[in-house]
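The other protein chains are all here in position, but one chain of the complex has been omitted.
Chain naming follows the written order as A, B and C, and within any one chain the residues start at number 1.
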Amino acid sequence: MSKCKMQAEVLRQTQLTEDIFDLWIKAPQIAEEAKAGQFVSLYTKDGAHLLPRPISICETDRETGSLRLVYRIAGYGTGEFSGYRPGDFVEAMGPLGNGFPLKNKKAMLIGGGIGIPPMLELAKELDGEKEIVAGYRDVLFLTEDLEAQGRLTVATEDGSAGTRGNVLDAIREKDIQAEVIYACGPTPMLRAVKAYAAEKGIECWLSLEERMACGVGACLACVCKSKEVDSHSHVHNKRVCKDGPVFEAGEVEL
Amino acid sequence: MSKCKMQAEVLRQTQLTEDIFDLWIKAPQIAEEAKAGQFVSLYTKDGAHLLPRPISICETDRETGSLRLVYRIAGYGTGEFSGYRPGDFVEAMGPLGNGFPLKNKKAMLIGGGIGIPPMLELAKELDGEKEIVAGYRDVLFLTEDLEAQGRLTVATEDGSAGTRGNVLDAIREKDIQAEVIYACGPTPMLRAVKAYAAEKGIECWLSLEERMACGVGACLACVCKSKEVDSHSHVHNKRVCKDGPVFEAGEVEL
Amino acid sequence: MRKINTEVNLAGVKLKNPVMVASGTFGSGEEYSEFVDLNRLGAVVTKGVANVPWPGNPTPRVAETCGGMLNAIGLQNPGIDVFVQRDIPFLQQFDTVKIVNVCGRTEEDYLEVVERLGDQPVDLLEINISCPNVKEGGIAFGQDPKAVEAITKAVKAKAKQPVIMKLSPNVTDITVMAKAAEAGGADVLSMINTLTGMKIDVNRRTFALANKTGGLSGPAVKPVAVRMVYQAARAVKIPIIGMGGIATAEDALEFILAGASAVSVGTANFYNPCATVEIIEGIEEYMQKNEIPRLTDLVGAVR
Partner (left out) sequence: MRKINTEVNLAGVKLKNPVMVASGTFGSGEEYSEFVDLNRLGAVVTKGVANVPWPGNPTPRVAETCGGMLNAIGLQNPGIDVFVQRDIPFLQQFDTVKIVNVCGRTEEDYLEVVERLGDQPVDLLEINISCPNVKEGGIAFGQDPKAVEAITKAVKAKAKQPVIMKLSPNVTDITVMAKAAEAGGADVLSMINTLTGMKIDVNRRTFALANKTGGLSGPAVKPVAVRMVYQAARAVKIPIIGMGGIATAEDALEFILAGASAVSVGTANFYNPCATVEIIEGIEEYMQKNEIPRLTDLVGAVR
């Protein structure tokens, strides 16, 4: 069995910004298997909130069997998680999804907002040369961790740090070069990254988001439009939870 | 305003028997008003379990503004409460119901099972001579507290302590005398107490239980059959939460 | 702070805000007046009242379910005489719209109550043709469009106050019932009453309610209620009072955006006696934040 649902112990939690939290949980079976770009489903303790909260893997530590999850408070579930203290338990299932393919090429890792966390584990797993581009609204987070893994370029919407503007403004301003792009962030950003990669003829992998119910590919809730008729659904749909969340940019319509 | 719903802090909790817990909460506004025989509604933290859990007041400490609640794990809500630790908060509303009338006569306080706890506060509030009769299945609880308030007679179903049998077996065996009876416990016990009081011509007050929704007299969920057409409902119904939970034995049909 | 206007108009009756209480969950207001300032409410809707006292059903009358509850009170009520003597004078003290919920077993029962209320200081009548917990009357009227239209017509012919018809959700197509009530002359619709449900106690191997079935209410039913309000609002021209699981301002706004002109809070009173006031304040905040000058601008705004 490659997946499992388990009670994971909260090891520590810190607050990174006003609404972003940094949670380490002990989940050896998940950590054992986990790859960059995969995610876990977390479940609330509340009997009225049943569906999974998918959270990307920000870092894994196989030695201690632990996982790092960095998330923004967006509603009930993430609000509940933010109150967890060491010793508490959280129900977690994973690792889910396909993860990023590791290519032996000069890589550019682009994260926007709460799409930044998975770039940390990806940067750790990629061996070659890498450029990391992180776009924030205003307050920075994870920059130290990212700097430890490669050259980091920052963009902020309010110009308080790095390039004023979005990640593409920074890439153009700094003329950052790469042979493969990996990106995670809001859909408008992914659309722009896809266009940029196409324009430059760079291989490009995007991590998508969609509302989920099962998280394992069974319910067909989380589909995205695919260019080709896909082999599972035989319609132009791919499942973000199972066939993704990472897709080759040309495969999907955003 | 004589009622209030509040976040009450858990001061301490101990386990009295396998399934009976002893909880002290800080609820100054409730403690201020509370009388023996009244109850509080406790609410779970779980969004799927909405209705109140009515729990009798076992003891009040006006000085510290705290309340003692002794309860048996019967299902989801009481299970949740049993996990609370000092510093946790529980939502509580009260004091609710009428409470026992304090009579200046020789009193007999009869508690059966989880109907025993309210007898402790009643014993504390009654000034005159009092006999306390407590019926257990097997394991005893609250006996020390009760002994401190009056003469205690114990009955156990398995005969492991006191009289083998129920409270009435003990009363008959010890020929316990009184001018007024107060009783709380399972319906068969209350029925027997009512018959005994009628037989002996003793004034008798019974505390009843019924499923509740509002706890304040608004929804008419918790009625019991009353002998007379009552002034609120104008049918033969009284509300346990508002007109009770304590009724003169002759008033109600069990 | 911009000036916002939360007033709503139901058949010529002006409510200071759209938040009222759902019939049967608030008594006649007295019990909750210890928690809530009734003057804050858009309206108070009373427990259903019949021509004579009704004893209601045996207990247990309520059971908890996931995110909701079942009730089978069976419309226990003291009858119109006591109601007029005791409950109306109590409500008279407050500056809020007074709505009396009327129940009956036969058309004559309803009409008797409606006539008795004609000269009373009551602003609107809500006719409950959808109670699942009494054998005759109640829901039977509410599941057949011809019966809905006929009873609405009969009530309208006698009523001195505007008439709200309270619809049952236990129907195949709510728009058929809504149109039938409109055709009968209803001034306002209210929906939803409870969904018929059942709970079984597997350990005692018996029904959780003495009445076997009961009415499901609370947050669990909200999606069904919002859908029905949305559908009905697109099928009729008269205003709708939305209810079913409202516990927060967000819930209330869902109904308003779906097409409700006003909302009622029922089951939530039981676990949060201050729910109504919190909802009123939450709606005001929402309007401020989103710069909505009039509440009526939100009614049916999502389509």
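Keep this in mind: contacts are C-beta pairs under 8 Å (C-beta built on N, C-alpha and C of every residue); 3 or more make two chains touch, one makes a residue touch a chain.
Here the structure is a predicted model, which means the values were calculated and not measured.
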item: Among C:11, C:52, C:147 or C:224, residue touching the chain not depicted; value: C:224
item: Residue numbers in chain A that touch the chain omitted from display; value: 1-5, 43, 47-52, 93, 210-224, 232-237, 242
item: Missing-chain contacts mapped onto chain C; value: 65-68, 70, 143, 170-173, 195-200, 202, 205-207, 212-214, 216, 218-224, 226-227, 230, 245, 250, 253-254, 257-258, 286, 301-302
item: Contact footprint on chain B, counting only the chain that is left out; value: 47-48
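Note that in this section only the chains that are shown with their structure count from here on.
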item: Centrality ranking, top chain (CA atoms only); value: C
item: Centroid spacing, where centroids are CA-atom means, of chain B and chain C in whole angstrom; value: 35
item: Centroid distance [mean C-alpha coordinates] between chain C and chain A, Å; value: 46
item: Whole-Å separation of chain centres (CA-atom averages), chain A against chain B; value: 55
item: Contacts with two or more other chains, residues of chain A listed in rising order; value: 47-48
item: Per-residue multi-chain contacts in chain C, two or more chains; value: 66-67, 219
